[in-house]
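Data block below; observations after.
Of the protein chains in this complex, all but one are displayed in their positions.
Naming follows writing order (A and B), and every chain is counted from residue 1.
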Amino acid sequence: MLACENLRVQAGGRPLLQPLDLGWSPGRVQVVLGPNGAGKSSLLGLLSGLSAPGQGQVTLDGRGLAEWKPAALARQRACVPQDGQVAFDFTAEAVVELGRHAHRLSPMPQQADRVAEVMAALGLSELRGRRFNSLSGGERARVHLARACAQIWEAPPDGGSRWLLLDEPTAALDLAHQHQSLRWLRDWSRAQRVGVVAVLHDLNLALRYADEALVLGRQVPGQALPEGRQGPVRELLTPALVRQVWGVDCQAVGHGGVPQLLFG
Amino acid sequence: MSPAVIDRARRGLLAGAGLGAFRWAAAAPAGRRLVCLSGAITEVAYALGAGPDLVGTDTTSTYPEAALKTPKVGYLRQLSAEGLLSLRPDRVLGTTEAGPATVLAQLREAGVLVELVQADHSWDEVRRKVELVGRASGREDQARALWTRLQAQWSTVQQEVARAQGQPRALFILSHGGAPQVAGRGTAADAVLRLAGARNVMDQFEGYRPLTAEAMASAAPEVLVTTTQGLEAQGGGPRFWQRPELALTPAARRQALVTLEASHLLGFGPRLPEAIAELARGLRSA
Partner (left out) sequence: MGRPMGRPTGRRLTPKAMGGLSLLLLAMSLLAGSGMGAYELGAGQMLQALWRAAQGLAPAGAPDLVFMNIRLPRLLLGALAGAGLGLSGALMQGLFRNPLADPGLIGVSSGAALAVGLGLVIGANLWPTLPRTLGSPVLVALAFGGGLLFTALTCLLAQAEGGTRMGLMLLGGIALNALAGAGLGLMSFLATDEQMRNLQFWLLGSLGGARWSALAWVAPAVLLACGLGQGLARGLNVLALGEGPARLAGVEVESLKRRAIVASALAVGAVTACTGLVGFVGLMAPHGVRLLAGPDHRVVLPASALWGAALVVLADAAARMLVRPAELPLGVLTAFLGAPVFLFMLRRQRGVL
């Protein structure tokens, strides 16, 4: 379980949300939606442990993030950055191998095998020997995804939960890869019981591939999150909510059993 | 050290290293292989006829001409142990300015006799140098003879200086190529000016300091002294007087400048009597 208790989310010194008591479960794809400036990235930063909250705490499997050792935490929680140039001339394969850092002491089969496995699973095998910094933006994003997955590839022996936190993972990807990556994430999260928490802008992708959503935005600063902002995504994302939070009119249509929103 | 001197020394160094290293190393007989550090000591060596015994000199040894052809072991403050030892010297003669200390220690460890004299810018310094070289090269008789001659020259010069009228207010300018510096107390130039019967107007400080126009004006020197190398570096006589700092001095109005070659004037070697005499004459006739 990934949870936050009494969390105060701030952005640029301004309080966005307080207090926040939320939980996420593994084995599902949970998205964080909202307009710009709503605090999505700030929340993700707090959930990952990269930034420390002024008040309240984030807990993973019941323990506050501050109590975790960095290596142990890394084996159960990985983040995919929005952007990532890598210093020096590493190959794509070497970048993915960097994700195995937290596993360097455990008695496991050869790291190279794991890396190959992850890259194959994500369809990145032809990129292995290529210079990372010369790949296209989309290819780099996918390699970072592979790296993060490699970081939490194995289930921890004590049965703890694993988490993948992504900040706009589809931003650099082309249409085909957007769907391919999210589909893969959904399948993987269900098969491996990994909790996926992703910030997304595209509501239709969220409707198609996510299980639950948390909608931030249009809240009164300093006030708690209003009702009806967290829940199963297909029930939550109604045109009424969209109008209220994003200020945009849309129409819901069915498409192969999945609701989609038509804008314009 | 003015650039022109260094240039000549550099050329001599490269030439000497290239050509003469082993030829000269073979020339002197065993037991009498000398390395002389500092121009004055080299001059004394040649004056005593110990030229054939010299297997190496430092870059400040530029007089006589023959000294330029000896292998150069580097600048006297930055010597090379292995380089010196490759010349197989028996003795190394120098002033206390020679260094670094580790190299001198390494030479001594290798069995080389390293003898240094104190450099205190006095006439006695010359005597010490003559005595040192005489003893080291086994030419004590020639050394005594030389010293007698020099002593006689010196007394003549001293008398001339004593007889001369007045005490000209003088100032010594040194140019390394950067900003020109004037000589204060404790420098070789200061000693030389006093020995020539002049008054160094810049005696408020020690060592060399850069010129400032106000200091120059208030010091009001009547005569300026510089080295020929320094003058060349400044671009010659007319360019020298164009310097704004000098414009307000009495010396500038009279265009009173005395120049001598650097190692001659400041070396404190056997040519010191001649140098002082020339300087004294120059100061009064400028």
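By our rule, a residue touches a chain if its C-beta (ideal position, glycine included) is under 8 Å from a C-beta of that chain, and two chains touch if they have at least 3 such contacts.
Quick caveat, the model's predicted, so the values are computed rather than measured.
If you put the hidden chain back, the residue from B:Leu84, B:Ala251 or B:Leu283 that touches it is B:Leu84.
For the chain left out of this panel, the touching residue among A:Ser25, A:Gln57, A:Asn133 or A:Thr238 is A:Asn133. In the complete complex, the residue from A:Arg75, A:Arg114 or A:Arg142 that touches the missing chain is A:Arg75. Considering A:Gly49, A:Pro169, A:Gly195 or A:Gly217, the position touching the chain not shown turns out to be A:Gly49 (whole complex). On the side of subunit B, touch with the chain left out of the figure occurs at residues 13-14, 17, 21, 56, 59, 71-75, 77-78, 80-88, 97, 99-103, 106, 109-111, 206-208, 210. Mapped onto subunit A, the interface with the missing chain covers residues 48-50, 70-71, 73-75, 77-79, 81, 84, 86-91, 94-95, 98-99, 101-102, 104, 127, 129-131, 133-136, 139, 151.
One rule holds in what follows: only the chains that are shown with their structure count from here on.
Chain centres here are Cα means. That of subunit A falls 79 Å from that of subunit B.
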